[in-house]
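Before anything else, here's the structure in question.
Apart from one protein chain that is not included, each protein chain of the complex appears where it belongs.
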C-alpha cells in the first residue's frame, strides 16, 4: 500500500454519510467510474452484487479498481462489502479487503454481538499480519435478529463508524412484504437510527429500488432524515444528488435557523428563554436544533471543500 | 381417545395459519359447523367467549363437538382456548382439553415467561396422567407486559407452534383506543411478528371486529401480511375466505415471482447478480422472496390437497 486510501478524509475533516452508492464488485466498468458519481461512500459489493461463481475473482477486480480511484482522485470514501458472517467467503474477503487501498470494509447481515466481536478480531488479525492501520467498518443490519440486537451491535462495536439498515433483506427474513409507505418496517427503521445515535455513529437508511421514481427516493429520504438517518443506500447513480439535497440542510433550513437564533438573542435580551417564533412556542430543543443545522451545514461545506457557512 | 385428533395434519404436510376462527365453547350449534367454514384453525373459546356461569359445562360441550368434527372430517385443526393463566379455571381447562380429541390448546393473555413455563409444565402433567402425546400450543399475547416480553415468550417456549396478537385486549390493558388505521398498536403488532419469526413459529394477527365491513378486514390482512403475519383471527365465518385470499400468495404474485426468477437466470448467464426487473433494481433479497413465495404456494397447495404448483 502506498499513499492514503481512496477517499480517506484528511484528518480533522468531518465524514459524510449522505450517499452509500453500491456497485457489484465484479463490474470493473462500474467501479472505475465511482469518482464521477460524487457519492460520499462508494461500496464495491462482493456479496449479493456478485454471483457466487465470480466471488473470488471479484476481490482482485475490486482491489484494482480501488487503486485506480486512488490514482484518479475520488472525493468519497471507498469501501468493499464482504460476504456475510458465517459464509465460506468472509474471512478471505476480509484478508483481501485489508490488503486493498480502501478506506474501509462493510460487513452485511450482522445479526449478533458475537458476530461483531468475530469480525473485529479477524480484522485485527489481518491488519497485524499485513502491517496495516485499522480500516473503518460499516455494519449492515438486515435481519430480525439484527434489529432485536441493534442497540448491542452498535453500542458495543469497538470500530464501527456507521450502520446501515438493509430493509429488503430484513423484509425477506421477516417473511413480510414492502409497501410504498413502509409502515411495516417503521419499528426496525426507528430502532436502528436510535441505536446508531446511542453509539454516536452514522446511520444509513435502506434503499429505494424503484430507480425510475426519483420522487419516491426523495420522499423516503425525507422520512429517513426525520428518523435521524444521515444518508441512504443508493442503488443507482441518479439517486446520489437527491440524497445530497435531502441530507444536507437546505438553504431554507439554514436561513430559518439563523432567523430563529436572532429571535432567541432578542428574547434573551428581554430576560425570556421562551418565545414565539413563526407560530411555534420555541425554547431549548428548537434552539439547539437550529445550532445543529448550522453546524452540520458548516461541516458539510468543510468536507466538500467549500468555504464554511458564515 | 381413538384416531387422530380433528384436523391434525398428516405427518410431513405443512401447517397453515391463515384463519383462526373463534366460536364460543358453550355454543354447540356453532362448534358443530366448524367443518363447513373451511378455516385453517378452529378455536372453541372457553375464555371471553363463554359466560362465567357456563365455563364448566362448556368444557364438555367443546369435547363433544371436537368428537363430532373428528367423525364428520374437518380439514382445519381444532383447538380449545382455555381461560387465562392465573384464573381459577385454567388448570381444569387444561386437563379437559388434554382429554379431548383436539389438535391443540390455545392459552390467552400470556404475559410472562414464567407463565409459559407453568403452562407447559401443567400440560406435561396432564398428558402423562392421561397417557396422551403432546398437544400443539398457541399462545396469545394481549397485554403490555406480554408485548414487552414477547421475544422471551416466543423464543423460549418449548412447545408453541404459533402466537396470536390480541389487539383488543392489548388496547384495553394499555388504556388506549383503537383507530381504524391502528397506528396506536403498530409497535406491539410489529414486535409480536418479529418475535414469532425469531422463534420460527406462526404469527396470527388480531381481529377486525367490524363484521359488516369485509374491505376493512381485507385492508387489515394486507397490512398484517406485510408485517410478517401468516394469518388473522376471524370472528365471523365470512372473514375466513378473505384471509385465505390475502395470506396465500395470489396468482399475480406467483406469476411475477416466476418471471423474476427467469430474469435472474438470464442475468446470471451474463455474469450479473444484480439486474433491473420491472423498474426495480433487483438482487439477493428479492430473489429469495420470490423463491419463498413459490415455496409457500407449493406448501399451501399440498396442505390443501391440491397438486403442487409446477
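Structure notes:
We call the chains A and B, going by the order they appear; numbering starts again at 1 in every chain.
What we mean here is this: contacts are C-beta pairs under 8 Å (C-beta built on N, C-alpha and C of every residue); 3 or more make two chains touch, one makes a residue touch a chain.
Bear in mind that the values here come from a model prediction, so they are computed numbers and not experimental data.
Considering the full assembly, A:223 is the residue among A:223, A:263 or A:303 that touches the omitted chain. Checked against the full complex, the candidates B:99, B:211 or B:261 give a single residue touching the omitted chain, namely B:211. Counting over the whole complex, subunit B has residues 24, 26-27, 47-51, 53-54, 142, 144-145, 147-148, 166, 168-169, 171-179, 183-184, 186-188, 207, 209-213, 235-236 touching the chain that is not drawn.
In the full complex, subunit A touches the hidden chain at residues 151, 183, 186-187, 190-191, 193-194, 197-198, 223, 225-228, 230, 268, 271-274, 276, 279-286, 288-289, 292.
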